[in-house]
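The other protein chains are all here in position, but one chain of the complex has been omitted.
First chain written, first letter: the chains are A and B, and each begins at residue 1.
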Amino acid sequence: MQGYRKYFTKKIIWFLITFVVAVTLNFILPRLMPADPVSAITGKLAAGNADAKAVQKIYDRYAEEFGTNKPMWQQYLLFIKNMFRGDFGTSFSQYPRKVSNIISSAIWWTVCLQLPAILVGWILGNVLGALAAYLRKGWDKVLLPVTIFLSNVPAFGMAVTLLVLFAIKWKIAPVAGGYAFDQIPNFSWAFIRSVITHYQLPFWSIVIISIGGQAIGMRSMSIYELNADYVKYARFLGVKDRKIVGYVFRNAMLPQITGLALSIGTMIGGALVAEIIFSYPGLGSTMYSAVTAADYPLISATTLIITIMVLIVTFLLDIIYGFIDPRVKAAQFDA
Amino acid sequence: MKNTLRQLMHSSKFVVGAGIFVLILLTMLIYPLINPGNPLEMIGVGTFAKPGTYFSLYDALDTKTETLKLKDAEEKRLTSIVSMEDRVSMIEFMEKIGVDVSNVQMDDVDTILELWNANFDETSKPKGVTNAKWRNYKTLNNRLEKIGKEERAVYDVDPATNEEKKLKLVGGTDYVNVNTVTNIKTLPLGTDNFGRDVLKELVSACGTSILIGLVAGAVATFIGLLFGLLAGYLGGIADDIIMFVTNVFTVIPSFVLLILISYSIGQEQRGATVVAIVIGLTSWTWTARSVRSQVISLRNRDHVNLSKLSGHSLAKIVLTDILPYIASYVVMAFILQVSSGILSEAQLSLLGLGPKTTTTPTLGLMMNWAMLYAAHTNGYWWAYFPVILTITLISFSLNLMNTGMDQVFNPTLRD
Partner (left out) sequence: MAKKMLEVRDLTTKYITRFHEDVYAVDHVSLSIEEGKSLGIAGESGCGKSTLALSLMGYYFPPLHYMSGDIIVDGKNISGMKPDDVRKNILGTEIAYIPQAAMNALNPTQKIMRFVEDVIHAHDPKMPKGDIHDMAYKRFELLGLPKEALEKHAVELSGGMKQRVVIAISTILSPKVLIADEPSSALDVTSQKMVIKMLRDMMESGMIKSMIFITHELPLLYNVTDDIMVMYAGQIVERGTAKEMVFDPIHPYSKGLMGSIIVPEEGTRDKVLTAIPGTPPNLKNPPKGCRFAPRCKYATPTCSAMSIETKDFGEGRQYRCLMSVRKIREVYESEQQ
């Protein structure tokens, strides 16, 4: 029990430090540039506005909100304070909407799309990888190159391809959005059905992409495990093949949890871009419109939220892994 | 070295991967020689010209014609003028005015035309047909009237008097040899939204993207290698510090950092090289991790200890006793970095944070333009599909090479 507590304390401290670094980077990177974000904003905003007074007024307003007229450390404290209050300022492109408001309506779309998609992709990929390793020969010869090819299609490429085939050519799926344009978000059956049909293409495009990488990793892990001595030993004691495949699958899959934790940061990048292709109302599309409109407050908040989400998922996966793999327990808890 | 190469040549995966990659490189080198010029030159005034060979109609009029009597020429002309949509609206019209069309087949153009000519009267608008529809029917009818004419006239307009002068008559059996037309342009992949030759642009973009990948890969591999070597070889506090930094940057999504940095740099400063370096700066972490673990396993080998006892300098030990042993590993990591660098550029560009758009195209920028102009929803596949395929092929070939190398260097994975 002592070991467990030490392990988790270590993990939590680690998580907190990473969190602070991530938040600080989010604060400091845009401020390292010669022009402060507020003058960049007002510069864009004032492009069509000749009235110097009005520009000054806008500048003052944003300078006040971000505190750019204060010393750096005070700005940082203000940034942290606002972050904990969930206050990310006012959006510039969707003025006068609050950034927190925009984010909170987008975040659930992203969470509900990405988490299940990555999870399903991970499971399917692992099953396929294990199959390829177990069946070897013919299957492997076909399956491996196909999976390598599929895993190299960029996420946006898969998204565009699915969109063109299913939505435009065969017209069996909607082209864009999270729900039909004539619907208003509510809990009616029609709305839910609309959400489900709009969900399919973005979901599967992310699933198909994540299958490949996972399957390849799982295949190598399974081949490694299939050649392990314990497999041979169990066979020579007459243990059933089905049981042995179970051992191999479990042992190969456990490290894949760490693999998922490590790759989730990369995967989310592709998945966010896939959202843009489908104009899915999640964080990816929000970020896209923020970049297009040079909406600094919105960009800053979106990146921060995505970072925090990835950190939390990684942390949880780490904890789960520590619990279920006795190899980690033996190595970490007793140490 | 020679032996390693020979071993690699036995791996079919490596050979296929390297083959595809070399083919892409050769295309990049040779195609600009065949089709020189600025890849961003806007040759088309309209947008999204279809792929194919274009010859100047102006020149064709002056070209000597030959008369060819081809049996199915009339038939083909008919089906091409009266499109499926036209046939549907013709039948729709006739149904409306009460003609029995229940036995008419859609591909039987002759019958449809016959019925139409017998029943369509330009002067009387039937009841229940909207004005807009009626206008459409009349235009359709005008178009159909040309059918069956033996010859069509070409007129020259005198700009001074605005007077039309008949130049020549063109008959249905007049043919022009394509090779004798003076101006011909083949656009194998058509043009894009700005009227630029997509293939030329693609070849150039492919080169830039691979360069971005190489620079990003070199930067990432250099940093990763340096950190990995230091952490693995020195151990102790240096290891702790470097691994701490590495772990932090592994967990913070590199894509987010990429966005923040790219955005902060600003559109004007973002050349292809800058983007490449930024990508490299955000993607070195796993190279550092794996190099470190390799170095740790080497650190206590006999030959390294011997060098240490002989008083060799750190640099010398690393260069002669450690690097050669992890060289294959570093090359593999570099290959993967190149591939992910190309992908990162594409994703960044799609977000609108790619390299400056005025000088050279990149694969990501081409994709971005195609999406901005909705090429995908309008069926202009040539503007985006070749780009996706190119990115996939580059990345596929690099990964295949990597898998092949992995199987050669890690015997347990061999089949």
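Keep in mind that, in the parts below, a contact is a pair of C-beta atoms (placed from the backbone, for glycine too) under 8 Å apart; a residue touches a chain by one contact, two chains touch by 3 or more.
Small disclaimer: the values here were computed from a predicted structure and weren't measured.
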item	value
Which residue of A:V120, A:V146, A:A234 or A:L262 touches the chain not shown here	A:A234
Missing-partner contacts on chain A, residue numbers	228-230, 232-240, 243, 247, 250-251, 254, 325-327, 329-330
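Note that in this section only the chains that are shown with their structure count from here on.
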item	value
Touch list for chain B against partner chain A, complex	13, 247-248, 250-261, 263-266, 286, 339-340, 343-344, 346-347, 350-353, 367, 371, 376-377, 379, 381, 384-385, 388, 391-392, 395-396, 399-400, 403, 406, 412-413, 415
Complex contact set, residues of chain A against chain B	14, 17-18, 21-22, 25-26, 29-30, 32-33, 40, 136, 140, 144-145, 148-149, 151-157, 160-161, 163-164, 168, 175, 216, 220, 223-224, 227, 262, 264-266, 268-270, 272-273, 276-277, 287-288, 291-292, 299, 303, 306-307, 310-311, 314
